[in-house]
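Before anything else, here's the structure in question.
All protein chains but one are shown at their positions in the complex.
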Amino acid sequence: MIPATGRFWILAALLLIGVLVPLTGDTFYIKFATRIMIYGMAAVAIDILLGYAGLISLGHAAFFGIGAYAVGMLTNAGVVSAFLCWPLAVAAALLAALVIGALSLRTTGLYFIMITLAFAQMVYYVAQSLRAYGGDDGFSLVSRNTFAGLIDISGPVAFYYVVLVLLVAVVVFATRAMNAEFGVVLRASRDNSDRLEAVGVPPYPYRLAAFVISGAIAGLAGALLANLNQYVAPQGMLSWQVSAELLVMVIFGAAGTIIGPIIGAAIYLFFAEILSEITQHWMLLFGPLLIVRVMLIKDGVYAMILRAVDR
Amino acid sequence: MAPALLLEQAFNGVQFGMMLFLLAVGVTLIFGIMNVINLAHGSMFMLGSYFLMQWIAWTHSYAAGVVLALLAIGILSLLLERTIIRPLYRHGHLDQVLATFGLVLFFNELVIVLWGRDPLYIAIPSFLSGQVRLFEGAAYPAYRLAITAVAVLVGVALYLVIAKTRLGMLIRAGAEKRLVVEMMGVDISRIYMLIFALGGVLAGLAGMMTGPLLAVHSGMGEPILVLTLVVVIIGGIGSIRGALIAALLVGVLDTFGRVLLPVVFGTGTGNALSNMTVYILMAGVLLWRPSGLFPSHAS
Partner (left out) sequence: MFREQHMHGRLCIAMFVAGALWSGTAAAQELRLGLLTALSGQLSIAGAEQKRGFDIAIEQLGGKVGGVATEIIVADDKGDPGEAAQAANRLIDRDKVQIVTGLPFSHTMMASVRPLLNGGAFVVGANAGPSTLAGEGCHPNLFVSSFHNDQWDIAVGEYMSAKGHKRAYFMGMDYQAGWEHTKAAIRGFKGEKVAEVYTPIKQLDFSAELTQLRAANPDAVFVFYFASSAVAFARQYAQAGLQGRIPLYSMGAFSDPTLFPAQGDSVLGVVMSESWNHQLDNPANKRFVEAYRAKFKRDPTGFAARQYDAMMLIDSAVRAVKGNLADQDALRAAFRKADFQSVRGKFRFNTNHFPIQDIYVEEVAKNDKGQLYSKLIGVAIKDQMDPDYQKCKMPK
């Protein structure tokens, strides 16, 4: 049964906020909240790898971008149905994650970080070279995807709720997976992989599975972002800065909590929005903020909230 | 390709490789010995350019500008080590990546605030602004020859210091057996400070030398930083020899890739492939030798 702990109430509150946002009627805020949810989903993907498997990937932008490009290419080719596009986008990202993960996980530590970066850069350059799809400029989608007339996501409110439902589904799935044996083994592989091997459990298949799941979720987020912006381009989706930004979101929120990264995404995007209103040079403030968070503040915001509530 | 052209392109590759080497040495030492990932290395490269430009503007002398800029970068590196890098020794790699990423963002914006957005200009000293007739049919820019020579000299000097001096021995020892060095009564934190400052100065030097060729602008360090990390990985973390060989390999391959691949594969595919050359090389090396070509024996 659902325990009535502090965590439960926080989640309930978040869900309530999530459901009520569109009632403000302000298109700008609704679209902004949708963006937060989409990046939050991508951050959850990173968290599975970072918070649970202890793997730092600087290349997840690749799967994010592959999901987005898949949707963009299919939609402009006439395959407008979300029932086809979105699963295909996720499948594409999943396949890429399988190949890249299988190769990258043969290395560890800094080498792993670098090889994931290398693969992401390769995807970036391939996307840049696609003349039919605008190269470095990218291209716009002729329309958002459709649901065979059942739901019309061309308006902000309907799209918001679709994203919300998908985000909740991802969170439930991820939480279940991490609480199950799979998650336990994953965390063991992060904390002490030698001991794990000593008891006869090889970490590699579990890590690969985590990498693939993480890539697939990132791909779904990418597919949603393509729909939100109705525009796909290498710079905003495939560059290594995007991978770094996702890591920042996870850290701001609290790694290893699934919910934390979503809050981290909200914090990051809020800062970017508010700070950039104050000054053009908002990075001057944001850089040190990041440093302070990393060096002085032990936990992400969500962890702090949990501690305060569980008191 | 005519032999003269081939040779000249090889020169281009070596020049590029030597610049990468200056940057890679710092990164490989800092990571190999201090176990710290420093993304702000590219910022030192950028600031080297900006400082040189500013000192030349104030002193009207290229030589004075170089000396003063090197000093400024050295002091900045020491300050950074003291305040931000030192606490990060105890943190994990993720924290180091993120904190130094924060530094990158900060410095990129700082130079815009101080010097504006327009790309800026560093004059090449007039005695270096001509061409040198290397051999028949190849007039190579004198300046590029000069900076390659400087980088080679620095490399030789580094080798002599590391291999032949007491300090060098301590550095090598610190790389392999930190605890033992500490127990011998050597203040390891002093050594770290020195290494970090050295890395910063080398990066700044590379920036100063490359500045007059390119345009000095915010973010000019990032593309170079990524390539530098690739070089370090290929060469093996902690190995200066690996950094040199990998840097030259990357420099030459990248240069030839840029001119040959578009000819063979056409502009679209060719350009994409030439951009990816270095990464394909790195992935290949890692899959064959997961710790790089010349891994040091650091734990």
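In order of appearance the chains are A and B, and numbering begins at 1 in each one.
Keep this in mind: a residue touches a chain if its C-beta (ideal position, glycine included) is under 8 Å from a C-beta of that chain, and two chains touch if they have at least 3 such contacts.
This is a predicted model, so every value here is computed, not measured.
Contacts of the undrawn chain with the visible chains, over the full complex, involve A, B.
The residue touching the chain not shown here, chosen from A:G25, A:G78 or A:G200, is A:G25. Here the missing chain is touched by one residue of B:T59, B:T83 or B:S129, and it is B:S129. Subunit B meets the missing chain through residues 2, 4-5, 8-9, 12-13, 15-16, 112, 117-121, 123-124, 129-131, 137, 139, 141, 143-144, 210, 212-217, 219-220, 223, 255-256, 258-259, 262, 267, 271, 275.
Taking the complete complex into account, residues 24-28, 31, 35, 128, 131, 134-140, 229-231, 233, 235-237, 276, 280 of subunit A touch the chain not shown.
Basically, only the chains that are shown with their structure count from here on.
One inter-chain figure worth recording: subunit A and subunit B are separated by 33 Å, centre to centre, where each centre is the mean of the chain's CA atoms. Residues of subunit A touching subunit B in their complex: 50, 56, 58, 103, 106-111, 113-115, 117-119, 121-122, 125-126, 128-129, 131, 240, 244, 247-248, 251, 281-284, 286-291, 294-295.
Only residues 31, 37, 84, 87-88, 91, 93-95, 97-99, 101-110, 112-113, 226, 229-230, 233, 237, 268-269, 271-272, 275-276, 279-280, 282-283, 286-287, 290-292 of subunit B touch subunit A when the two sit together in their complex.
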